[in-house]
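Removed: one protein chain of the complex. Kept in place: all other protein chains.
Order as written gives the chain letters A, B, C, D and E; numbering starts at 1 within each chain.
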Amino acid sequence: MTALLPWAISFALIAFAFAMICAAIRLLRGPAAEDRVLALDTLYVNSMMTVLTLGIQYGARLYFDIALLIALFGFVGSAAMAKFLLRGEVIEP
Amino acid sequence: MNDWTQLLQHLPVFPIVIPLVAGASMLLFVEARRTTRTIIALIATLANLGAAAGLAYVASGAMPGLWPEGIAVYLLGGWDAPFGIVLVLDRLSGVMLLLNAVLALTSLVYALARWKKMGPHFQSLFQFLVMGINGAFLTGDLFNLFVFIEVLLAASYGLVLHGLGEVRVRAGLHYIAINLAGSFILLIGISLIYGASGTLNMADLAARLPALAEGDRILFEIGAAILGVAFLLKAGAWPLNFWLPSAYGAAAPPVAAIFSIMTKVGVYALLRLGSLLAGPSGAGAPAPFSDGWLFGIGLITLALGTAGTLTARQPQRLVAYCVISSAGTLLTALGLGGAGMKSAALFYLVSSVLATGAFFMLTEMIERTQRSGEGAQAEPFESFGPEDQIDPSLPDEDVGIVIPAAMAFLGMSFIACTLLVTGLPPLSGFIAKFLLLSAALDSPLLATLPVSVWVLWAAVLGSSLIGVIALCHMGVRLFWSSEEIVTPQLRLIEAAPVAVLLLLTAALTAGVGPAMDYLTLAGSSLSSPQMYIDAVLTGGPPIVSHEIKGGGQ
Amino acid sequence: MEITYALAIGVLTGSGVWLLLRPRTFQVIMGLSLLSYAVNLFIFGMGRIMEGGAPIIDTLKQIDPSLYDDPVPQALVLTAIVIGFATTALFLVVLLASRGLTGTDHVDGDESEP
Amino acid sequence: MKGWPSLTLFTASLYGFWLLLNDTFAPGQMVLGLVLTIAVALGTAAMRPLRARPHHLFAAIRLLFVVVGDIIRSNFAVAGIILGSVKRRSNSGFMKIPMDLRDPYGLAVLACIITAVPGTVWAGLSADGRALTIHVLDLQDEEAWVRTIKYRYERPLMEIFE
Amino acid sequence: MSVENIPAWADLLASSLLVLGSVLALIGSAGLLRLPDLFSRIHGPTLGNTLGLGCVLLASILIASISAGRLVFQEILITLFVVATSPLTAMLIIRAGMYRERVDRGKKATPQQDTMH
């Protein structure tokens, strides 16, 4: 009989969702583009944790793959944006 | 079963595989090895023509042992019909395939003279376009239809921009944006149909329709309606066709030539689905497939196309409006309905595709005679930077044999094209209009003919008349008015495709009897799709079995 | 759950359509990408939504279709995603070419109507 | 060949990575993994022109524990700052730290560590590689930070990579 | 689902790890809102990136190992990737911020129209 885990999972999911909301507010508000990039990166990390939590909930390993991919490449988008801000283009000649 | 029949069994998939393999293998050779690419392209296009001709022949019921009733069903992957994807070939698809193959060969040959050099990968894109069109004509699966429409659209995006230049890019931007939106609509429609009916196979869909629950039925109809709009967009129906004159008018002429069958993919899809969806359930087709709508839309399309021919100042744009007119005529005719109308409309379709195809190529040659001619065709020769120079090792004017009497050829061809698109005798355009008009009269009692018949008559004849005025004006302007006409150097490989297409229309005129025998059956099978449904759902050739499928882990 | 899902589609569609009707090329491409999310979700929804029923057959159990989500729309969405990506790329390049040639990022290539 | 030892080391870790990814020791997977690893390592060798020669495994493990401990500690510290008063939150700033570590891999690991420990972020190395700029959330005692980084991280890293 | 058959100690442990992890992630993200400027905001999400993620991963390892009946620690890979990739983004963002600050400062000296995105 496990009573705690489902609650903890729900709690965690909601907490992550709130964390995403925080990030989204930053994403919407800015003020600078760099803030948005940072917020986007945070969104990705939070999503990854949400996916992992979902994986725990359903006991399915396939969520791990998604998390793995986010861990591996979630940063590319924000890195590219930051590079764009820094150098004016993503791929320099 | 010997090897020959074994290969023959795979014939329905040839029109898709040949261009695919050709287009892909061309990429193995660098751009500079044009000759190799050209040879591959020619072989593939010829093979495609052969396959299409074979299929059209098969569809006439020539091989009842293999494909009874002339309906060839090819189960891709060996999976039975509602589950796997099937290719279905009947008379209608046979005709369309053949038409496409002919057009492909002629425009390819035409393009060999100069247009293929205007940008990289022309040949591959061209093959993929052919593949997409063939696939759309062959597939019996709704989503697969979407995929092939995407294939042909993607290739057409590339080809419409082939040669670049401001006019093309501007037109291409609109073309792409609208068609992307159209693809979304198509997707929504297809998925809604799936959501309501649980199947994607068109024949299966038709079979399931009567048993749908009321709510599902409405959802299905909404889906079908949305789908219909997407097809109308592809067919160039008003008010979804404003991109067409610019895009077709700006595209490279051989590209525009093969494009003239692209709008017919939409018409084909409307016909096919309309036939299947309206067929066995007896409840009538959903809105955009239904007759009244098509009729009205077709009329306005025809009006726009006709008015456009009168206002167009640039020849290629004028031909683009002719394409709209042809779409309008087709939709009006199909909307009118009636027993003989479908076959008459099919004849018109064949004739008008050949005509506009030839016309597109012709206009470019004619425009070359205008020394002061400016327009899209001048663009590709402009080089934007030092690295954009056209390869001097293959100068513009050294391919092929120059034909004599170029002006006479151009003039005669222009007249022939005019006759074809306006429906004046003696070429097949006239026969087509005659068939349309007489099919419209096809009712037991003359006195009870509905008003719509007379509207059709007035529209068809009126558009012919205005077409005569417009094309006469254009012809006079192009050939006779200009002070600075230069006799162009026409290559045989440029003139021959136009000549071949025109001769085909002449042949179509002479052979209207056999042609109509074929098309009448094609048309009537559309009115009674049960045979199609049965053929698809009862399975394909005997070679299919599941016994050697891979086992589990 | 369904209502949230439906609303999500609605919001994405609304934003996408709004952007699609804007006059700037970049707005249009953003609209197309938002619309593609919406359409993908829509297609996906056509197989009904289900939690914890990934259509990956458990080899140890009896195959019971009702335990799994409908795989067909998923396959369709995959195709749609790929095609969507491809067309976005293409549209992007065309809009860049248009910007370069016409000197404006208006969809009509001129600033006739702001 | 100078590159061979590190190639093997890298290939080995890649192999380990493959097995971990597949979460299996099935013989088929092991053979496949070996083939793949070698193929991938050779295939991408051109993109990894620089070899690392790490040694002192023990130092590495020790460093790992130090870092994990620091991370946990800093986590709570930063959480406190975030939840704390405005005054605590506006104490951040850049600072420069002189650097002796030269090995790029070592520097890379240092960057990972500094970024991973909440409260500090790697902001860049000077062009000559002698000065490191970091951003610190709680910049009250600059000296303490210099010490932490130099002794706790840089020295073990020099030990491992140089 | 397999979540149901785990011993109570693991239940408790995993739950607390999850809660801790999620709270840390939440605090970290809240840092995005609460911290005053870009440079200090960068530190916020690190919480979620490190310990928050670690806790969740541990919980995941725990549950997965118990349900699989053996030790499953693929999650380490995620940690590895996150740690290895986060400096890249962080560095780029912070440098971009530094550049912007310099430009802004320059602009204050000679006021010009806003040319940034």
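Rule of thumb we're sticking to: a residue touches a chain if its C-beta (ideal position, glycine included) is under 8 Å from a C-beta of that chain, and two chains touch if they have at least 3 such contacts.
What we mean here is this: contacts and distances are computed from a predicted model.
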{"item": "Listed names \"ABC transporter permease\", \"Multicomponent K+:H+ antiporter subunit A\", \"Leucine-binding protein domain-containing protein\" or \"ABC-type branched-chain amino acid transport systems, ATPase component\", with the criterion being the UniProt name of the chain not displayed", "value": "\"Multicomponent K+:H+ antiporter subunit A\""}
{"item": "Visible contact partners (per top-of-document touch definition) of the missing chain", "value": "A, B, C, D, E"}
{"item": "Interface residues of chain C (partner: the chain not displayed)", "value": "1-31, 33-34, 37-38, 40-42, 44-59, 63, 65, 68-72, 74-75, 77-79, 81-90, 92-97, 99-101, 103, 105, 107-108, 113-114"}
{"item": "Where the missing chain touches chain A, by residue", "value": "10, 13-14, 16-18, 20-21, 23-24, 27-28, 30, 33, 36-37, 39-40, 43-44, 47, 50-51, 54, 58, 62-63, 65-66, 68-70, 72-74, 76-77, 79-81, 83-93"}
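The working rule: only the chains that are shown with their structure count from here on.
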{"item": "Common touching chains of chain D and chain A", "value": "E"}
{"item": "Minimal step count in the chain contact network, chain A to chain E", "value": "1"}
{"item": "Chain nearest the overall Cα centroid", "value": "C"}
{"item": "Chain pair with the greatest number of C-beta contact pairs", "value": "A-E"}
{"item": "Most widely separated chain from chain A, with each centre as the mean of CA atoms", "value": "B"}
{"item": "Centre distance in Å when chain A and chain B are each reduced to the mean of their C-alpha atoms", "value": "47"}
{"item": "Whole-Å gap separating chain B and chain D, where each centre is the average of the chain's CA atoms", "value": "61"}
{"item": "Multi-partner residues of chain A (at least 2 other chains)", "value": "57-58"}
{"item": "Per-residue overlap in chain B, given as positions that touch at least 2 other chains", "value": "none"}
{"item": "Chain contact graph, described as a line, ring, star, complete graph or other shape", "value": "line"}
{"item": "All chain pairs that touch each other", "value": "A-C, A-E, B-C, D-E"}
{"item": "Parts of chain E lying in touch with chain D, wherever the complex brings them together", "value": "24, 27-28, 30-31, 34-37, 39-40, 42-44, 46-47, 49-52, 54, 72-74, 76-77, 83-84, 86-87, 90-91, 94-95, 98"}
{"item": "Parts of chain C lying in touch with chain A, wherever the complex brings them together", "value": "51-52, 54, 56"}
{"item": "Interfacial residue positions of chain A with respect to chain E in the complex", "value": "1-9, 11-13, 15-16, 18-20, 22-23, 25-26, 32-35, 37-39, 41-42, 45-46, 48-49, 52-53, 55-59, 61, 64, 67-68, 71-72, 74-75, 78-79, 82-83, 85-86"}
